[in-house]
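Before I ask anything, let me first share the structure, which is written out below as structure tokens.
Just one protein chain is left out here, and the rest sit where they should.
Each chain gets a letter, A and B, in the order it is written, and its residues are counted from 1.
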Amino acid sequence: MTFELFIFYVFATVTVASAVVVISSRNPVYSALALVLTFFSCSGIWMLAEAEFLAIVLVLVYVGAVMVLFLFVVMMLDINIAVLSQGFMSYLPVGVGVALAVVAEMALLVGSKYFGADIIPPPERHVAEYNNTAELGNVLYTVHMYAFEIASVILLVAIIAAIVLTLRKRPLTRYQSPEKQVAVRREDRIRVINMKAETEE
Amino acid sequence: MESVYLALVLAPLVGAIAAGLFGKLIGRTGSHWVTILGVGASFALSLVVFKHIVLDGAEVYNATVYTWMVSEGIRFEVGFLVDSLTALMICVVTFVSLMVHIYTIGYMHEDPGYQRFFSYIALFTFAMLMLVMSNNFLQLFFGWEAVGLVSYLLIGFWYERDTAIFANMKAFLVNRIGDFGFLLGIGLILANFGSLDYHEVFAQAPTMVTESIEILPGSAWSLMTVICILLFIGAMGKSAQVPLHVWLPDSMEGPTPISALIHAATMVTAGIFMVARMSPLFETSETALSVVLVIGALTSFLMGLVGIVQNDIKRVVAYSTLSQLGYMTVALGASAYAAGIFHLMTHAFFKALLFLAAGSVIIGMHHDQDIRNMGGLKKYMPITYWTSLIGTLALIGFPGFSGFFSKDAIIEATHASSIPGSSFAYVLVLAGVFVTALYSFRMFFLVFHGKERMDDHTREHLHESSGVVVWPLILLAIPSLGIGYLTIGDVLFGDYFDGVIHVAANHDVLGHLAGDWHGATAMITHGIMAPPFWLAMGGLATAAYLYLMRPELPGKIKDRLQIFVTILENKYGFDDFNQKYIAGGCRGIGNLLWKVGDEKLIDGLMVNGSARTVGWVSSIVRQVQTGMMYHYAFAMILGLLGLLTWFVIR
Partner (left out) sequence: MAYVFSPSDLVQVAPEIFILSMACVILIVDLFLDDRRRYVTHLLCQVTLLGAAVLTYMLGFGETTMAFSGAYIHDAFGDVLKIAMYVVTAAVFLYSRDYLKDRNLLKGEYFVLGLFGLLGMMIMVSAANLLVIYLGIELLALSLYALVAFDRDNKTAAEAAMKYFVLGAIASGMLLYGMSMIYGTTGTLSSTEIAARLVDLGSDDLVPIFGLVFIMVGIGFKLGVVPFHMWVPDIYQGAPTSVTLYIGSIPKIAGFALVMRLLVDTLPGLVVDWQAMLIILAVLSMAIGNIVAIAQTNIKRMLAYSTISHMGFLLLGVLSGTTEGYSSAMFYTLVYSMMALGSFGILLLMSRSGFDAEMLDDMKGLNRRSPWFAGMMLIMMFSMAGVPPMAGFYAKLSVLAAVVDIGLVWLAIVAVLFSVIGAFYYLRVIKLMYFDEPVDDSPLGGSADVRFVLSLNGLAVLGLGIFPAGLMGLCLQVLS
């Protein structure tokens, strides 16, 4: 076993173990943190496969942005854990049974019969100067240009959808109107009144 | 020309739709204008087509307009075959239809169903045009059924009357028997020829002569004979041949204009037209021709006899129609198709004329149709009288009138024919001439001459009908008088039907007669010497003697010959037999199947049972849709698992 393989197994074990924690933990904050760990170990595996760009993006985007946002949401919503896990036990046997069946069938595939080194040869090692990011960019902006453009449209739709579903004008909301504030005149704000001096009687 | 053909067919349809669906919107006047314009346009275009095809001698048009669908290589199409036969038919159909449209304005003018009526008759014109212009069996069948449907609707036009409902049901059921045969015939053609196109079928017909078919195990029948007889059964239904004639007299329950249009001039001749169109098929089977011949002869004679004892003015005309249809059928059986079509054309004019004249009388008599209550109408209704006289003379075949030429040609052709049964047929058609003259003039004298037997109220209001009624009479009287003289040379003995009607060399009776043909005038002079003329004169004289000079005699004769009269008044018992045994038997079986088979077994056990089962299953399965998202997701996973497992263990 080479060192590389050893590293792979370490990352793989951590990935699977932390993924199990994600779905079995009762506390959503723990789940989210376990998911962070899963992402980290995944990015480690990608690093082994010489996909540095993806590894870094995974950490930056998912761990840095998505998961942090997710943690905020979880903490702010204050979800009632007891309600969520209701009925969990009653569904567990069926769920586990089905899951095992699917896993068993998938196990038929994973093995040397279909994915052995003779059928799918390992990718050749690149030299140290090899730049995965540049390669990725090359492909992305040429061969997959069409798909890339579509992806950008999807993001646009996501923005529109998010705004449509969340931006609302509540009639009762109090808000400042800068142009009114700027255009305000003295007379609107101050009323000078003459008062008789009050005297104590 | 294709657009002309399309417009010709569609113009009446447009009128029918406009009057039928938007009748309230466009009103009574609008309805009759739109349909008359549609049919009028059709008639004008028919004349254009006639000039194009017949006078200018243009190529026969045979093309598909629209392919409805193609299934297993069999094409279902809408197409037109326009040749001299079609040109003749569309002219007759649209002309008579136009006359009837105009006449209807007067006849129906107080009826609440005015728009409906115009819509129906325009629709009928459309269907009839589809029928005669078709170039394939499917469209033929469509037209066939469509005219039958409109006929059904029109017989029951006054649907509040029980007799009308009875009559239209009867017409529908009897026609169903004929149509069943017709459909079987088309089915056999499709099965054996693999095509529905006329020309493809006709081209193959000679090669099929030797084919045989096993209907009952162990008995071989000639395929062509079976096909032709089946097709002819269809024609028997539509053209009211014995024993499927029973519906036609009852159809007189409908308004008179449609009796003229549908049940005299056009629809009932569809069978004649169809057999003539199928001449290449019928020529391959002498047996079938013989059947046609005998059935036609029986119809012509027996139905004429019944006409003598009828007292309803329309029924007399109806029986005469039956008899004349018999003549046409005889012509077909004798392979004198051209003579059949020729008689069809002349008959269309003079029979429409007679019906419309009868209608005019009925209007005058305030819808009393019993000829025993009439008499002496001559002085009140002169135009109706004279046009009726022309129609009647044409009907009995008085030399020079159009009916003379066509009927004489048929009689001569039957005489010359060598098809088995032709001598039997000859005797019957000859005797039929006497009978025709007898019943025609019996009615004529009873209606227009003699004592005025109507009540005083009716007499006071008797007067000639309005312009829209008498003008069609006059316009129809013209061809009744002259069309035979003008066209017989070309149609019967010329080359009019060359390439359209196919006659085998050994059956070619008209070709045989053509040798003795010296022109129409010669035929008239020769006709005066011939037995049919003297028979007709005999009939006329008998009628005159019995109903003008000695009006008391018929009653005495009737008493003396009670038994024959009873037979005739019962119409040989066809109706009683049908109603008692066939209809009764069917109802018995129907009742049995209904009570036991349908209500208990099918309804109770299968339909309601399965419906209950389905409803039960439905309410159970519905529970699966819980609305819980994880249930849905779980169902998807189960589906995935199921598919995966299936592939793993397969």
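Rule of thumb we're sticking to: contacts are C-beta pairs under 8 Å (C-beta built on N, C-alpha and C of every residue); 3 or more make two chains touch, one makes a residue touch a chain.
The model shown is predicted, which means the values in this text are computed figures rather than measured ones.
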Omitted chain's touching partners, listed by label: A, B
Option touching the unshown chain, where A:M75, A:V143 or A:V184 are the choices: A:V143
Omitted-chain contact residue, chosen from B:V427, B:I557 or B:A633: B:A633
Touch list for chain A against the chain that is not drawn: 105-106, 108-109, 114-115, 120, 142-147, 150-151, 153-154, 156-158, 160-161, 163-165, 168
Chain B, residues in touch with the chain not shown (by the definition above): 66-71, 611, 614-615, 617-619, 621-622, 625, 627, 629, 631-633, 635-636, 638-640, 642-644, 646-647
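We take it that only the chains that are shown with their structure count from here on.
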Gap in Å, rounded to a whole number, between the CA centres of chain B and chain A: 82
Chain A residues within the chain B interface of the complex: 91, 95, 98, 101-102, 105, 108
Chain A-touching residues of chain B, taken from the complex the two chains share: 630, 634, 637-638, 640-641, 644-645, 648
